[in-house]
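Encoded as structure tokens, here's the structure I'll be asking about.
== chain A ==
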Amino acid sequence: MIAGISIYEIFTLTSILFFIGIYGFITRKNLISILISLELILNASAINFVVINKYLYPDVLQGVFFSIFIIAVAAAETALAVAIIINLYRQISSVEVKDTEIMKY
Partner candidate 1 sequence: MDISYILFIPLIPLAVFLLLGIGYQKIKPTVSGYIGVAGLATSAALSYYAAYQYFFVSGKVDGVYQTIVEKTVWMNFTDTLHIDMGILVDPISIMMLVVVTTISLMVHIYSRGYMHGDTGYTKFFAFLSLFSFSMLGLVLATNLFQIYIFWELVGVSSYLLIGYYYTKTSAVAAAKKAFIVTRFADFGFLIGILIVGYYAGTFDFETLNAVNPEGEGLLLNWASTSFMGLSVITWGLLLIFMGGAGKSAMFPLHIWLPDAMEGPTPVSALIHAATMVVAGVYLVARLFPMYYFVEDGFALNVVAYVGAFSSLFAAIIALTQTDIKRVLAFSTMSQIGYMMLALGVSSYKGHEGVGYMASMFHLFTHAMFKALLFLGAGSVIHAVHSNYLKDMGGLRKYMPITNITFLIAALAIAGVPPFAGFWSKDEILVAAFEKNQLLYFVGLFVAGLTAFYMFRLYFGIFWGKNTKYKHEPHESPMSMAFPLLFLAFMSIVAGFIPFSEFVTADKVAFEAHLNLPLAAVAVGTGLVGIIIAWIFYKKENDLAERFANAFGIFYKWTFHKFYFDEIYMFVTKKIVFNLISTPIAKFDKKYVDGTMEGIGNKTVLISEKIKGLQSGRLQDYAMFFVSGVVFIALIFIYLWTN
Partner candidate 2 sequence: MDILSLFVIVPVLTVIALFFSNGLKQARIISMIGSFIQLGMAINLLFTYLKERAVDKSVMLFTQDYVWFENFNVHYAIGVDGISVALLLLTSIVVLAGVFISWKTDDLPKEFFISLLVLATGVYGFFISIDLFTMFVFYEIAVIPMYLLIGIWGSGPKEYSAMKLTLMLMGASAVLMVGVLGIYFNSNADGGALTFNILEISKVHIPFEAQKLFFPLTFIGFAVLGALFPFHTWSPDGHASAPTAVSMLHAGVLMKLGGYGVFRIAMFLLPLGAIEWSWFFIILSAIGVIYGAFGALKQTDLKYINAYSSVSHLGMVLFALLMLNKTSWNGAILQSLSHGFMTALFFALIGMIYGRTHTRDITKLGGLLKVMPFISVIYVIAGLASLGLPGFSGFVAEMNIFVGAFQHEEMFYRVATVISVSAIVVTAVYILRVLGIMLMGEVKNEEYLNLPKATWFEITGIMLLLIPMIGMGVAPLWLSDMTMESVGPFIQGVLNHL
């Protein structure tokens, strides 16, 4: 519990972060930037888990566990993403989204 801060304010913050992440995800044209936006989204949701755990169900720890898992998954995901990006860079010397469209064919 943060003294003087209601759950609404925290949710407002996470919502804002979440949509900034989405905004970045859609508008950025670089794979790494997209990855960064993704981290924002993940973090926003992770905060939500924790906050809901703390404010509404203080007796259990599920929210915390989920946050831990999110962090773990995010780490794994980032590692893979970076591997892919580097591999891609080796192949086409670019990490721009527009150069990776050929997947659609």
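The rule is short, and it goes like this: a residue touches a chain if its C-beta (ideal position, glycine included) is under 8 Å from a C-beta of that chain, and two chains touch if they have at least 3 such contacts; residues count from 1.
In picking the candidates, the idea was that all candidates are chains of the complex that A comes from, given by their letters.
This is a predicted model, so every value here is computed, not measured.
**Student:** Quickly now, which of 1 or 2 touches chain A in the complex? Give its number.
**Tutor:** It is candidate 1 that touches chain A.
**Student:** Give the list of chain A residues in touch with candidate 1 in this complex.
**Tutor:** Within the complex, chain A touches candidate 1 at residues 22, 25-28, 34, 97-98, 101-105.
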